[in-house]
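A single protein chain has been omitted; all remaining protein chains appear in their positions.
So, subunit A:
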Amino acid sequence: MHKMLVEKEVQPHRRSGLMTYRPKMAKKLLRKSPSSSNKFNSANMTDDFQLHLDSSDDDAPEEVTFEESKASALRSMKNALETSKREKDLLKEKRRKRQELFQEQKKRRLLPAHILEEIDTAPAKKQKLPGDQAESNHEEASCSWEEGREGSKEGYEKETKKGFKGNIRSLKGNYSVMRVADQSSTNSQQQTAMDFIQARLYGPGSQRTTNNELLSLENKRGPNKSAAMQFVNKKWGTEKKAKAEKLKKQWIQKQKVPSS
């Protein structure tokens, strides 16, 4: 029975329930045994016992004292408690590790610390911009009241105030300012409608061809049959074209020099 209890690590509470139940049962059974050890000749009891205790046919039942059984019961309870405690600790450990991992990921997503520092300290450096002269004056005016209160920390206050209010942020890197009003105002319904009509007329199954083919067919079937239309691709021979341009410019320069 103990073996079973150790293997099944899934349900601690049930186990302890079982555990607490079994010893009582065992106690009952065992208790019964000393008191009724002499009266073990009743058939029912013997049968039960043999089913439960797995003893040989002719031997007398083992003599187990009350103390012993109590001790073993207590031991098993302790073990059970310890196992559950261990499991709780394990869970706690797992949870802690997970939390750490999330913190790590969050940290990675934020900007590295040095950039944030830069952003915070930058406004303090840019106090002399013309457009913000008024603002910085305003800032200083509001700061001066604070300054009055906390004399020694003046400089630090100013900087932090400015950093806090953040009138200009010199964001380095590929940022651009865009207004929502400038964005295309097609909402999703309109976009769905446009996609619908585009799909019906030009989507799959619409059997479309190119303008090139249309014009080529006209050439082939017209009264004066001629070759297929070939559209000029401006990307052809870009290097050659660039070289020709350069030579042309040089030649024009040469022409101008002798005449001037």
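FYI, contacts are C-beta pairs under 8 Å (C-beta built on N, C-alpha and C of every residue); 3 or more make two chains touch, one makes a residue touch a chain; residues count from 1.
Everything that follows uses one rule, which is that contacts and distances are computed from a predicted model.
Asker: Among "OSCP1 protein", "UTP4 small subunit processome component", "Transcription factor IIIB 50 kDa subunit" or "Glutaredoxin domain-containing protein", find the name that the UniProt record gives to the complex chain excluded from display.
Answerer: Missing chain, UniProt protein name: "UTP4 small subunit processome component".
Asker: From the list A:Lys70, A:Arg86 or A:Arg200, pick the residue that touches the absent chain.
Answerer: A:Arg200
Asker: Of A:Ile115, A:Leu217 or A:Leu247, which one is in contact with the hidden chain?
Answerer: Looking across A:Ile115, A:Leu217 or A:Leu247, the contact with the absent chain belongs to A:Leu217.
Asker: So one chain is hidden, and I want to know which residue out of A:Gln189, A:Asn224 or A:Gln253 touches that hidden chain in the complete assembly.
Answerer: Of all options in A:Gln189, A:Asn224 or A:Gln253, contact with the hidden chain holds for A:Gln189.
Asker: Can you list, in ascending order, the subunit A residues touching the missing chain?
Answerer: Those residues of subunit A that touch the unshown chain are 184-186, 189-190, 192-194, 196, 200-202, 205-215, 217, 220-221, 231.
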